[in-house]
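To start, I am sharing the structure in question, which I have written as structure tokens.
All protein chains but one are shown at their positions in the complex.
As written, the chain order gives the labels A and B, with residue 1 at the start of each chain.
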Amino acid sequence: MKAPAPSARRHVQTLWSWLWIVLGVLYFVVPLIATFDFSLRAKKDVLTFLAYGRIFTDAAFWRTFSFSLQMAFFAIVVSILLVVPTAYWIRLKLPRLRPMVEFVSMLPFVVPAIVLVFGLIRVFSGPPFRLTNTFAGTNVLLVAGYVVLALPYTYRAVDTGLGAIDVRTLTEAAQSLGAGWGTIMFKIIFPNLRVAILSGAFLTLATVIGEYTLATFIVGNKAFGPYMSLIGQNRTYESSSLAIISFLLTWAFMGLIQIFNRGRAEGHLAGAR
Amino acid sequence: MLLAPMSSRLNTETVGIKRDAPQARPDSSRWRNWLGVTPFFLFTFLFIVLPSAYLLVGAFRNNSTGQFTLGNFLGLFTPEILSAYWVTIRISAVTALGGGLLGFMMAYAVTVGGLPRWVRTTLLTFSGVAANFAGVPLAFAFIATLGRTGMVTVFLKTILGLDLYDQGFSLYSFWGLSFTYLYFQFPLMVLTITPALDGLKREWREAAENLGASTFQYWTRVALPILMPPILGAMILLFGNSFGAYATALSLTGGFINLVTIVIGSQIKGDILYNPGLGYALAVGMVVVMAMAMMIYFALRRRSERWLRQ
Partner (left out) sequence: MSFLTLANISKTFGATVAVADFNLNIEKGEFVSFLGPSGCGKTTTLRMIAGFEMPSTGIITLDDMDITYQPPNQRNVGMVFQAYALFPNMTVAQNIGFGLQVRKTPPAEIQKRVEEMLALIHLEEFASRYPYQMSGGQQQRVALARALAIQPRVLLLDEPLSALDAKIRVELRLEIRRIQQTLGITTVYVTHDQEEALSLSDRVVVMSRGHMEQVGTPYEIYNYPTTEFVASFVGQLNLLPIANLDRTARSCTLAGQPVHFEHSTDRPISDTPRLAIRPEEFWLGDGQGRNLLRGRVETLIFLGAIIRVRVDIGDGVLISADLFNARSLNLPRVGDEVLVSFPVHACWLI
């Protein structure tokens, strides 16, 4: 009957929505297609995975990749051990300090990576620390830097996770059943924060694995990010295949977070540029 | 009936104090409680506060004499460095606006735009990936797309006869870098603005319609004003995001674009015009801009949270 007006309006709205989605998807996909296409053209006039083969047989690729993986691993472990007990303790015993801890955990937003690394090098190359004089020392500094970069995301994920469980009641229940602090931490708090911790961990992994700014100034070409940069300066097709590999890695980590989070938009805001 | 006028006064006192359950017995006087947060504060002091403080102090000190000076900051007012700040600010503003618009429209499409649910889930996952796909590999991807022999460049040239590089475009210039940054900017906008769009209550729209408002009136008088703080906040986040970007710009242009981050990078390397005091001042300048951006961001966020809670 007289129904068409609202439904026509809805059609226009849906069309308008699709228009923007298509535009965004094009922006997202075209560079990937172009890169993939380019990565297959290492030989004239044929499509080949040669560039990928060269990367995967490059010892430097595996060396730098596993180095960055190790750095990421340590950064994740340190982040969790640092953030979870702190956030828990703040909620339980020192709620007055919460704004302060929140503020501190947001500081890395204010200090860009390039500024952070500048300060880190200046402070820790001289006495009393002298961390930059040894390999172990530079690795420690890099891990610390990564923990700082990840801090805002890790803290927020953990704090949100703690907000979703009733920390005080759980703790009191555990205490009334005779549990000590260790048991409470490892048998109650950590398991209940599984989702938050895992998504924080994979987000850290995704940002740290190809990280360039901190790595190049602290450890140089030992890390994966600087390695990619080096390849980009000398080898055209291989750099495209590295971009695709790196993209797939990011995709895998983010996909895992998505699985843990079940479609919540929270928790995957980006890290270092 | 006498109850009515009374009741209007009845609740005024209780407004605003009913948030948050009572915080049970946090007795923070005991030193043992502070022990629990010592590692965190020690770590952040060592690796955030100390490095920042070092740069700050260094920025106010004469390099050779060690005395207090404002000379390092005066050194910022050279055409070279002012232009670095100006280009960085412009590129950040352009990508924040562009990424903000595209990201907002996409988030709009999947929240209130009437698209099927799977589009939303897919878009959010894609955005999570793209927002984190930055730095060296992103530069490679755009070289393969919009570089001189990039797919899109070649496509436009052969199919449409449009030679981008003849038209004055270059991937290694301001606009090229902006297009590249947009790749992680608009997904970041999608991720930050989607929750705000979700927060638009269906009842607001219905109430507006019920009161006689058209769709246009609803958007201009209700929805957009409510969304304005989160939109501005998200754009400021985007601004900061490009402002601090280094790896992408460096690998794309090889350091030939004059950005603050690139200038600081070369100061760290100490290769050209080495002047540590100036480097420190540059870094402090960046932190000041970022801190201002973050302050505005948090002020806006507080306002929209106040509106949207309950």
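Quick note on the criterion: contacts are C-beta pairs under 8 Å (C-beta built on N, C-alpha and C of every residue); 3 or more make two chains touch, one makes a residue touch a chain.
What you see is a predicted model, and the numbers here were worked out from it, not measured in a lab.
Asks: Kindly state which of the options B:Arg90, B:Arg148, B:Lys201 or B:Lys269 is in contact with the chain not pictured.
Replies: B:Lys201
Asks: If you put the missing chain back, which residues of subunit B would it touch?
Replies: On the subunit B side, contact with the omitted chain comes from 1, 3-5, 7-8, 11-12, 14-16, 201, 203-204, 206-214, 217, 221-222, 225-226, 306-310.
As a convention for this text, only the chains that are shown with their structure count from here on.
Asks: Express in whole angstrom the distance between the two chain centres, defined as the mean CA positions of subunit A and subunit B.
Replies: 17
Asks: In the complex of these two chains, what residues of subunit A are touching subunit B?
Replies: Listed in rising order, the residues are 9-10, 13-14, 16-18, 20-21, 23-25, 27-28, 30-35, 37-39, 82-83, 85-86, 89-90, 92-97, 101, 104-123, 144-145, 147-148, 151, 168, 203, 206-207, 210-213, 217, 225, 228-229, 232-233, 239-240, 242-243, 246-247, 250-251, 253-255, 257-258, 263, 265-266, 268-273.
Asks: Mind pulling up the subunit B residues that touch subunit A in the complex?
Replies: Touching subunit A: residues 23-24, 26-28, 33-34, 36-37, 39-41, 43-44, 46-52, 54-55, 58, 102-103, 105-106, 108-110, 113-115, 119-121, 123-145, 150-152, 182-184, 186-188, 190-192, 194-195, 198, 215, 240-248, 250-251, 254, 261, 264-265, 267-269, 279, 283, 286-287, 290-291, 294 of subunit B.
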